Every structure is written in structure tokens, then in C-alpha cells.
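Note that one protein chain of the assembly has been removed; the remaining protein chains are unaltered in position.
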Amino acid sequence: MLELIADPSFAASIPRFVTPILLAALGGALCERAGVFNIALEGFLLVGAFAAVLGAYFSGTPYIGALAAVAAGMALGLIFAEFNLRRGGDSIVVSIAINLLAAGLTTFFLRAIFDVTGAFSDPAIAGFAPVRLPLIEDIPWLGPILSGQSPLFYLALACVPFLHIFLARHRLGLRIRAAGENPQALRAGGVSPRRVQLLALVACGALCGLGGAQLSIANVNLFVENMSAGRGWIAVVAVLLTRGRPWPLFFIALLFGAVDSLSFRVQGLGLAQQFTDMMPYLATLIVLVALSWWRAKRTKGDAS
Amino acid sequence: MSNAKTISREALPWIFTILWIAAIILALLLFVGAPVGEALSGFWNGAFGGRRHAYLMATLSRSALIVGMAVSVMLSFRAGLFNIGGEGQLVAGGLTAALVAVLLPGPPMLVLAVAIASAMLAGALWALLAGILQLFMGVPLLVGSLLLNYPIRYIASYLVAHPFRDVQSGMVQSHLVPQETWLAYFPGTRLDMGILFTAVAAAFALVYSYWTVHGYHTRLNGLSPDFARTVGLPVRKLTLQTLALSGAIAGLVGAIAVFGIHHRYIDGMLVQPLYAWTGIIAVLLVGMVPWAVPISGFFFAAVQTGAAGMERAAGVPKEIALVVQAVIILFVASRVSGALSSSRGDGDGHA
Partner (left out) sequence: MQVALNNVTVRFGPVTAVDNVSLGIAPGEIHALVGENGAGKSTLMNALFGLVSLASGSISVDGAPCRWTLPQEAIARGLGMVHQHFMLQEHMTVLENIVLCAEPLGRFGFVDFARARARLDEIARTHGVKVDHDRLVGRLSVGERQAVEILKVLYREAELLILDEPTAVLTPQEKDRLFATLRSFRAAGKAIVLITHKLDEVMEIADRVSVMRAGHLVASSSLEDTSKEEIARGIVGGELPAPRTRRVQEPGAVVLAVDEIVVARRGRDVGPLSFQLRAGEIVGIAGVSGNGQSELVRALTGLAPAVSGSIALCGKDIVAFDVEARRRQGMSYIPEDRQRMGLALGASVSENAGAGHDDRNAFAAGPFLKHGAMADFARSLIERYRIRVAGPRAAAATMSGGNKQKLVVGRELSRNSPLVIAENPTWGVDIGAIDFIHGELMRMRDEGHAILLVSTELDEVIALSDRILVMYDGAIAGDVSGGEASRDRVGALMTSKSADALGKVA
């Protein structure tokens, strides 16, 4: 086990797993802070992954692919807003529907456009090349983690402090927090909480879209049906656990990503694939239980 | 006059909703360049037609599972429990049913009965696990029940891939259950008797929801958990009992799928067709009204088999069914008000 963790190629694979979860969770955090209960991150990721392949395939560059993913994510955010904010549908219901819609749209268009079922891979799908950081890549152990990753990883990293400052000091950040805590007060101040929530949803869509792009055109160069495979739900858990605060979110995403990456690694060690596949979800449950116990203990300590 | 006015005021939004949904379906059909007329007739035929109504029977067979899952989910949702782990409970039931039937010797009817009972027990236990996580370990039911879908899915996959695999078949699946335990077809059809189990479950859920003390208590808890606590209802006990009931019905559905349709456990057979999720949206479509749930479940089954018919007739990818279902839910969820949020209250009325 220790050998495994010391293995540089294991370390280097962590960011691949962290990035989609982190991006989706940051998007979810914006919604959470704005008071939108968005548990459709799974669907957002999936649509992003598909749109990225679509864009990268037809344009021949991964950047257009990422842009397409952002656009598709934002569009899905608008759909969420339309049905949840404007038409007043229950957010859980809308989330479930959005997840199904994402699964449906991606499989439908997979067949309608590429005429395949299950998976689509083609050399024409332009993936992201790793970004090598000179000097940094020579640091032992840490080097391969920090260097040689997809641009989306660095973007995700940059988003963490940015989002922190944005929520603390930006006008929209302030209003997002207000919309989440006491929307009535925001309305009385003359700002429409719904509009703020709409912006949060669209930004969430953009971030999730990038997370999906990481899955399909950075980690691999193909699209597989349902390729988000529960990562959106793990991001939801990360958001709920941290109540949408960027820094704690970063560490939770790091943890989940590392487990994800670990489960991928230990497949080679003779453990049945089904058990390694299970690991991320069990780890998530364990973290949930551990954190809530820790919280209960702390409030008890507070009280006495 | 004013009556006609109110009717039009009530009906108009629904007409717009239907037009929207129709427009989206049409757009998708045009996108794939399908002949619309053939697609629609293919849909109708696929859902309700066929030689000696073979496709209608397929629809009914599918609704047996979807309605069953819908009933299971409805019991939880009405009690205010966002149990979206029906899939895991379904898999637990199906897996248990198949393994018990394969491994247990004895007279077939007894094996069948024991297998169904243990499937229900397995489903109930899996659901209870989510409840225990919520009540005693602070894991929200919504998240906990969902996350539990994955481990059981992989456990089942492992068991039929390794220890209990039917190796000769070359597929990831268990051995066939003894043929004597297979549910019989209705005479002259290819529809198995599994739907009778669903009918019983639905009837039970109806009586339970409208006429029993337990159903009344769980509904109060669903409408307002604070109120339920204040008037002294045993909320924790109700939660666990309701989840167990939900899980048992999901487990039963798993058993129906095994003994009625597949006659073994095949990896992914209960997950891929999204029975559990379809059941959830069938409940949401009708705002958790018990008597309407079976109708809604049948409707979604028809959408799915109809889409398959549309694929055969006009080359439209049958995945369109998922899109259509999602779109319907999106539009209808906002019209059926207060489906899940009734407990949030809506201020003092004016009377």
C-alpha cells in the first residue's frame, strides 16, 4: 500500500480524478450558497463530457471542445433555472429530471450524430495535451502531480482561491450568499434573488461543463454513455459536507479524487474490479459518517 | 360563462405544456430526419399494438416493474422520505431471489415463496441501511440512499461474475432458476403473472395510504415533520418502518423480474433499463396521488416500448424515450404544485 502511494505514477494520476469532482463541486457550491438545491451535477457533468467530445471532434481543437462543454453546461443551467426558479418546480424533482434529460440527450445524440451506441471514440477527437511546467516537474513526488496535467486542472486549482475571494468580497458573491441565506432581505433591498440564483446556476453549468470536458477530452479521448458514473453525486456530497465553502471543498475533492484514483490503481493487484469500483462510493459514505460524527461531537463539546 | 372562463384558465397552461412537449419531440424527430407519420404510428404500434397485442403485452410486462417501483417510491415520498435508492433495493431483491432459487433445494412452490420472501427482506434491509445512516449517523437520506445504489450494484455484479456465474453461457449472469419456479404466462399471451404481484402491491399501497392509521401518520410526517414531532408521532419508528416497506416492495419487483422475465440474474438487468428512476418520475408526474400512480407508471412504460417501436418503424433512436420522459417531468413538475415542497408551508390563507 505504501509503495503504491509512493508510486509517482499513482500520484500523477490523482489530478485526473480530482479535477472533474472539484469543478463540479465548485459549481454546486455556487448553487448551494445561492440557495438553489441543485443535485443534478451528475447530469451537468455528463452533458459537458458529451459536448466537449462534440466540439473537439468537429473543430479539431480541445479548446473549442471545452468551450462547447461550457456552453452546453450553461444551457442546462438555464433549463434548470427556467423550471425551478421561473416555473417553480421543486428543486429535487427538477434535478432528477435534469439528470434523466442529460442521460437521454447524450445517448440520443450519440446515436443521432455518430450512429453508435455505448461509446464513441475517434482519432479526430482532439484531446488536451498535458501542460509541462519546467522546474516544478523536477520536484520529487510533487512534481508529477503539479506538472504534466491538463489545463483544466490548473483552471480548477485557480478557481478555489478565486471563488473564495469572490464570495467574500465581490458584489455578486455577496448577493449570492444573501440569496442563499435570506432572500427576503435581498428582495427588500431591491435585488431579485432569482436573478442572482440564475447567474449562480449558469456559472455552475459552466464549471460542470469543464469538469465534463476533463472526463472526456483530457482523461481520455472518447465518450462513453453515463461516463460521469456517479462523480456528480460525489460532488453533491462534497458540497453538502462543506456547505459550499471553497477551501474545505478543495480538500474533500482531493480526498475523493485520491480514492477514485486509488481504486483505479489497485485493479491491477488482483482485487476484483467490482470491489475497486465500489471504493469511491464507500469512501464517500465513510467520510459522510465520520464528518457528521465529528460535528455532533464538536457541538456537544460546545454546549457543555 | 364564468365557469367556461375558469375551465379555459385551468386548461390553457396544460395545452401550452402539451404543445411544448410535442414541439420538442417533433424537433428531435426532425433532427434525425425521421418520417414523422411513420414514427408516430410506430410509436403507437410499439406501445399498444403488435400481433395479438404482443407489444401491448410487452408494455404491460414492463409496467409491472415500473409500477411496482413507483409504488415503492410513493410510500417513501408521501412520508417525506427522499428515498432515491430504489435501484439498490431492487437489485438487492433481484439478486437474492435468483440466488435463493438457484441454491435452495425443495419443492418449487416453496422455493418460489421463500425466494420472494427473502427478496423482499433483502430490499427492506437495504432500504433500512439508508434509514439507519440517516437516523443514527447523520447521513441525509437523499444522499445515503443514492450512494448505496452503487455498492449493491457492484456486489451483485461480482457475485454473478465470479462465485455464482453461469460460466457456460459466457455471459455475466447467474444460472437459470428452476423452470418450475417460473411465473406462468397468461393463457395465449407472452405476459407473465408477475403483474398480479404488482397489482396486489398497488392495491395494498392504496388502502394503506388512504385508510390506515400508519399511512395517515406517515403522511402527516411527510407533509410537515415538525408537526408530526410536535403532536407526538414516533417519527423515527415511522421512518424506519416506511423505508422497510418501500424496500420490501422494491425487492418484490426484483423477484418479479427474475421469475417472470429473465429467469436468472443478469448483470445490469435491473439497472440499465432505469426501472427505479422511471418509477420515481412516475410518482412525481402525478404529484404522489396514490390512485394515479399505476396509471402514470403504465404511461411511462408505454413511452419506452413505444420508443422501441418508433426505432423499428422509423429509425429514431429509442433513447428518445428518456428525453421525452425527462421533458414531461420538467414541464409537469412545475404544474403539479407542492409535490415535494408542501411541507415548506405557504403562509396564511385569506378566508
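A and B are the chain letters, set down in written order, and residue numbers restart from 1 in every chain.
Just so it is clear, a residue touches a chain if its C-beta (ideal position, glycine included) is under 8 Å from a C-beta of that chain, and two chains touch if they have at least 3 such contacts.
Note that this is a predicted model, so its numbers are computed, not measured.
Contact with the undisplayed chain is limited, among A:R16, A:R177 or A:R194, to A:R177.
Contact with the undisplayed chain is limited, among B:H162, B:R190 or B:R229, to B:R229. Residues touching the missing chain, restricted to chain B, are 211-216, 219-220, 223-224, 226-234, 338, 342-343, 345-351 (touch as defined at the top). Within the complete assembly, residues 169-172, 174-175, 177-178, 181-182, 184-191, 302-304 of chain A touch the chain that is not shown.
As a working rule, only the chains that are shown with their structure count from here on.
Per the touch definition, chain A reaches chain B in the complex via residues 39, 79, 83, 87-90, 92-94, 96-98, 100-101, 103-105, 107-108, 110-112, 230, 233, 236-237, 240, 272, 274-275, 277-278, 281-282, 284-285, 288-289, 292-293, 295-296. For chain B in complex with chain A, the touching residues are 28, 31-32, 82, 84, 133, 137-140, 142-144, 146-148, 150-151, 154-155, 157-158, 161-162, 274, 277, 280-281, 284, 317, 319-327, 329-331, 333-335, 337, 339-341.
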